[in-house]
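Reviewing the structure listed below.
One protein chain omitted, others in place.
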Amino acid sequence: MSEGALPKEDAVLRVDDLQKSFGGLAATDHATFAVERGTITGLIGPNGAGKSTLFNLISGFYEPDGGTVEVNGTDVTGLEPYEVADHGLIRTFQTPRKLEGMTVREAMLVGPRNQPGESFVKLFATPGAVAESESTNLAEAERILEEFEIDHLAAQPATDISGGQMKLVELARAMLAEPEVLLLDEPVAGVNPTLAKKLKDQIRRLNEQGTTFLLIEHDMEFVMDLADPIVVLDQGSVLTEGTPEGVRSDDRVIDAYLGGGT
Amino acid sequence: MTVLGYLANGLVFSSIIVLGSIGLSLVYSIADFANFAHGDTMTVGAYAALVTFGAVGGLGGAVLGLPYGFFLALVVGIAVAAVVAVGTEKLVYEPLDIDSIGLLITSIGIAFIYRAVIQIRFGSDFTRYGIQPLRPIEALVPYGVRVTLHDVAIVGSAVVLVAGLHVLLQYTDLGRKMRAMADNPDLARVSGIRTKRVKLWTWVIGAGLAGAGGVFLGLFNQLSPRMGFNLLLVIFAAVILGGIGSVYGAMAGGFLIGMINQLTPFFSGVVDSLPIWPGWLNAALESLVSIEYANAIAFVIMVAVLLVRPNGIAGEGAT
Partner (left out) sequence: MSLLSDPEAAIADLSRPEKWVLGVSAAFALFLLAALLTGALGPTYFLFLVGLAGMYALLSFGLNAQWGYTGLINFSVAAFFGIGAYGSALMTADSSPIAGGFNPLVGLVVALVLAFVLALLIGIPTLRLRADYLAIASLGLAEVVRLIVLNERWLTNGSAGVRGIPSFFEGWPVLSTFPETMPGLRLVVIPGSPILLETSFWRASLNVLLVLAFAGATFLVLRRAHQSPWGRVLRTIRSDEDLARALGKNTYSFKMQSFVLGSLIMALAGVFYTHLNLYVGPGDLDPITTFYAWVAVILGGSGSNRGALFGGIVIVTIREGTRFLNDVALPIDPAPLRLLLIGVVIVAVMRYRPQGILPPQRELIWPSAVDDAGSDPPASGVREQKGGGDDE
């Protein structure tokens, strides 16, 4: 139905004919698209178009009724979220809950995947290796915090920073997990313009360094400026896909946003 | 006893469980936490009735082997349970600034306070209302059914209360709002329902029914400070079986759990007579399906339901 279904040579994420319904209502209706390596792909659509459901299906939080999800050429359909993450797909949440009793630095250190210190046995069998990885991770966390220009927050309780700062920390932490493709769920929702600009710059910088992004965002200005290509979702399926200019001038997109649907 | 006899006992016990489970389910969905003090609210009702009946006496006549005074005591038991629950809501739960898990833990403290006060005042021994126990109804004994007029009164009163609740839920404004809130609290809030007021009425109705259940439990067995807490898990099992938030589900769940509980000796007889192979399995089943494990069976059913259908047997399957 949409030209976006054409196979792409170097797709880091491939969604094929994905379906999910809740109580008979199709939330995701044969959605097909791919995210090419090295892009910042935007995922937009009117309220209730099924963007969040799609994210949950891709990242393993929901099990699809049909269709497949491939990350780096590996079929990850039906895997647990942690297994999907192990294939290099990391996601963030629209409204991150604050980590109680942790400093920002500690919250950052949850990011790195498969730390030796996450094995209870290794804590006592090989404490040296645990300490080594912990100090590497700590140094890396502080480096990334500096790059994000939020290193002054490191010792703050994670519960005390603003929502916008939390979004920055979330992005910074996700980078510690070394994602090949990073799914951002409304990265600038409720974030003030200054911080939003900062987030945009960071996403662009990380993209230039090789991270692929797929992001949901309601702020059209933000997404049109940052993302290319853009995938438009309506009523659970891909309506169209293309450059920001192409999407902007597409009548079907305008209809969808005006509530006309089909 | 015959199957019919066990079914009759099950019906009586179910009536009590249903009265308890409706309130627990309503509070679970509308006040949004698992209220571990619900069993002890039943105890409060029972002891309030004990005191009232002791004070007013029989008041002349009797219905179904129960003196008029007992029905007055029943009303007082319902009222006291409701007042205590509303007072607790106003004094303790409402001012708290914590999530539903915090409320759950708080309710355990409340349960202990209710029970401790009763135990300090009345001691920990079993006691009874000063009502002469009746002999089983003669006409039914040949069928293996040994129920007394008191049991008939319990079932009858429970039916009246449940029917009253049904009318309230279906035909009054408050009832519609309660159902809306139980169904989807967030939606109810944005659609302009004064949730605080509905919540308060939920406590009144839920605790009142629990109080009635407690009074009948005291008549069915005996009174003791632990009577309600001991029944709490069975009631939770009923609520979960019926699906949290569904009043009619709670009725169905309470009915089923009460029946299963009282039918355990019958099942035990069935297991004994079945040729189960291998022998060790037979022995294990024979020892586990017995009256001592009647409650345990309910808990295991509850855990199984939680695993397979967290929304209850009638609710939508888990995703």
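All chains are identified by letter, namely A and B, in their written order; residue positions are counted from 1 within each chain.
Everything below uses one rule, namely that a residue touches a chain if its C-beta (ideal position, glycine included) is under 8 Å from a C-beta of that chain, and two chains touch if they have at least 3 such contacts.
Every value quoted in this text rests on a predicted model; they were computed, and no experiment measured them.
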- Task: Please provide the labels of all shown chains that the missing chain touches.
- Result: A, B
- Message: Please identify which residue in A:37, A:98 or A:204 touches the non-displayed chain.
- Response: A:98
- Message: Of the residues A:15, A:43, A:71 or A:109, I need the one that contacts the missing chain.
- Response: A:109
- Query: Quick one: which of A:85, A:150, A:195 or A:253 touches the chain that's been left out?
  - Reply: A:85
- Query: Considering the entire assembly, which residues of chain B contact the chain that has been omitted?
  - Reply: 33-34, 92, 95-96, 98, 100-102, 104-106, 108-113, 115-117, 119-120, 123-124, 225, 233, 236-237, 240, 287, 290, 292-293, 295-296, 299-300, 302-303, 306-307, 310
- Touch residues of chain A, complete complex, unshown partner: 59-61, 80-82, 85-86, 90-93, 96-103, 105-106, 109-111, 113-120, 123-124, 127, 130-135, 137-139, 142, 154-157, 160, 173-174, 177
